[in-house]
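For this depiction, one protein chain was excluded, whereas all remaining protein chains were kept in their positions.
Labels A, B and C are assigned to the chains in the order they are written; within every chain, residues are numbered from 1.
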Amino acid sequence: MCPADQTVATNNNDHLVQSEDPEHPANLIPSSVANSTTGDGLPTSIRQGDHIFIAPSGVQKELMQPHNIFVLQWPTPKYPASDRNYIRKPLKLNPSACTPLFLTAFEQGAGCCIHTHSQWAVLVTLLVEREKGPDACFEISNIEQIKGIPRGKGKGMLGFFDTLKIPIIENTAFEEDLTSGLEAAMNKYPDTYAVLVRRHGIYVWGDNTAKAKTQCESLDYIFQLAVEMHKLGLPWVK
Amino acid sequence: MCPADQTVATNNNDHLVQSEDPEHPANLIPSSVANSTTGDGLPTSIRQGDHIFIAPSGVQKELMQPHNIFVLQWPTPKYPASDRNYIRKPLKLNPSACTPLFLTAFEQGAGCCIHTHSQWAVLVTLLVEREKGPDACFEISNIEQIKGIPRGKGKGMLGFFDTLKIPIIENTAFEEDLTSGLEAAMNKYPDTYAVLVRRHGIYVWGDNTAKAKTQCESLDYIFQLAVEMHKLGLPWVK
Amino acid sequence: MCPADQTVATNNNDHLVQSEDPEHPANLIPSSVANSTTGDGLPTSIRQGDHIFIAPSGVQKELMQPHNIFVLQWPTPKYPASDRNYIRKPLKLNPSACTPLFLTAFEQGAGCCIHTHSQWAVLVTLLVEREKGPDACFEISNIEQIKGIPRGKGKGMLGFFDTLKIPIIENTAFEEDLTSGLEAAMNKYPDTYAVLVRRHGIYVWGDNTAKAKTQCESLDYIFQLAVEMHKLGLPWVK
Partner (left out) sequence: MCPADQTVATNNNDHLVQSEDPEHPANLIPSSVANSTTGDGLPTSIRQGDHIFIAPSGVQKELMQPHNIFVLQWPTPKYPASDRNYIRKPLKLNPSACTPLFLTAFEQGAGCCIHTHSQWAVLVTLLVEREKGPDACFEISNIEQIKGIPRGKGKGMLGFFDTLKIPIIENTAFEEDLTSGLEAAMNKYPDTYAVLVRRHGIYVWGDNTAKAKTQCESLDYIFQLAVEMHKLGLPWVK
């Protein structure tokens, strides 16, 4: 089709990213990225059966194409990066720097992992740090929307009187270096479906793409509400 | 069409939810849900003649289809739930947990009932509680937009110098348990077309779908304005 | 086409509102209304040659059709309302309650008049009243965007170092009763292209439809900026 396009690999399992179905991961990732605004539920990586689809790094969001998508055979070693089982690699591109973070979520059973730079998430991490210190997590209770967040894998959803807790980790110079912090937070909060990154944004995952997107939207709603509550002097935990 | 789809009932009055008309309730509910953002006027339940159309619970908003819509014969007993006259029930789905709340509005003569989690509505319920106590309702006057809210059934619209009053009820762990609070609020405020739910959102209804949507939009405008007025130290009642 | 539609007049100069051109006033008014959000530049009334096109009152914004549009022969007496020269009147509808206000703008040479309930406009009227009293106008200077507002009819646009002044009138119970206040404000501020209405919104006009919309957008930008400046303790006039 476009033999001069140096970003298209040949003889490289291209069929894995070629589908007429707009819901196919290789179409869904670019179309979601192109339409995303910062707080959106952007499915940056999707697991479908034993394949993991990952967006490339450094491609302008409006220009991302299905043939830019990486495919990993799952399960795969997380480290070293050179051992990861790529069964499709676009030429001249690198996979998202978030790849080890996504793999960490997939190890927990996630079907889709989302990363955003939501301003509300960033503000919440700064408010928690100032009000409760660097080790505190974000906590809110008695808000109906927290029913949109799972209580833990296979444990149903949070109730109105429960307290939603989202761990916060410190940011690092390079995105891939967040992995150990993410793993530590997941160990400390084994039921969480999201980890905030101070001054950076959030990682959210779900059992499938639809759930990951809904959970991401619910969390962004909650963070925006929390910032407005703080401006009005209303406490987050009743 | 899709015989393998387990959510499609057969021999189940499917014709009630099959229409080419985008304004038919079975099309309007899914399309409005899919396009909704949190503060939107989302027609969650519509009465058309002696049929009430109700959205299912637990279906991702982008994935809701006309064949997921429940149809009740109206009038119907409100309790026990098992006595409600469903003339169409999608397989493997449950009707919205708001169903008894919608029926309460339909008993008042509503043609459409809307439920949102508007952040402005939530913030208003918290500000009223802090400033005026848990039993107070939301009150605002001398704002042109309150002319978009009826004075009561068959009583015309509120005037600029009138005071709009919207009752606020406390939230409950389960949505269906809001019904008695909603009924009590309706008895105390028989002219109201809306009830706020603390830390949750709002129920708005109207004589028909267009009116319910317009009233919901007017109320969301008023709540957002009220929150901004509070930030700027401007009182809600002149 | 739809003979049963009671809102369609026959033998009533219907050709005046029938056009394939989306920019024809009878198409532009309904399409703009349907797409409007509160702060938008909504061309509620348009003069084209010696015809004035006016939206009806009481029609849901999504449902307004070209055949709902009123047409007046221009010039026309403003009072009494019964003397106005309607050359097209939809059956069972009334013209917008703003009609005398629009006619006042057309008497000043306007080609299009817009009315919005912008929340930023409402907040600005309240802040001016509290900070400077009920007789003060809104004033702002040294903001690039004020270059989007004319200095007066045939006098070019305001400069960066000029002070934009928009008069504010008190609201009334009925919209048509705003006319005398609007006229008084226009007499006191003969160069203004807009009048704010306290706790209500704004009337903006322009030499033609494009200019009226641009001026309305510029003013809404300025009002939003002014509210944010006030929150941050930044004065409006340098």
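Throughout what follows, contacts are C-beta pairs under 8 Å (C-beta built on N, C-alpha and C of every residue); 3 or more make two chains touch, one makes a residue touch a chain.
Being a predicted model, the structure only gives us computed values, none of them experimental.
Looking at the complex as a whole, the chain kept out of the display touches A, C.
Residue A:L126 is the one among A:A81, A:L126, A:M157 or A:A184 that touches the chain missing from this view.
From the options A:Q60, A:S82 or A:N187, the residue with contact to the unseen chain in the full assembly is A:Q60.
Within the complete assembly, residues 38, 60-63, 117, 119, 122-123, 126-127, 130, 171-173, 197, 199-201, 227, 230-231 of chain A touch the chain that is not shown. By the touch rule set out above, chain C reaches the unshown chain at residues 142-145, 159-161, 210-211, 214, 221, 224-225, 228-229, 231-232, 234.
The rule we apply is simple: only the chains that are shown with their structure count from here on.
If you draw each protein chain as a dot and join the dots that touch, you get a simple line with two loose ends. One copy, chain B, sits rotated relative to the other, chain C; on C-alpha atoms the angle is 90 degrees to the nearest 5.
Averaging Cα coordinates per chain places chain B and chain C 32 Å apart. One finds 46 Å separating the Cα centroids of chain A and chain C. Shown for chain B are the residues that touch two or more other chains, namely 231.
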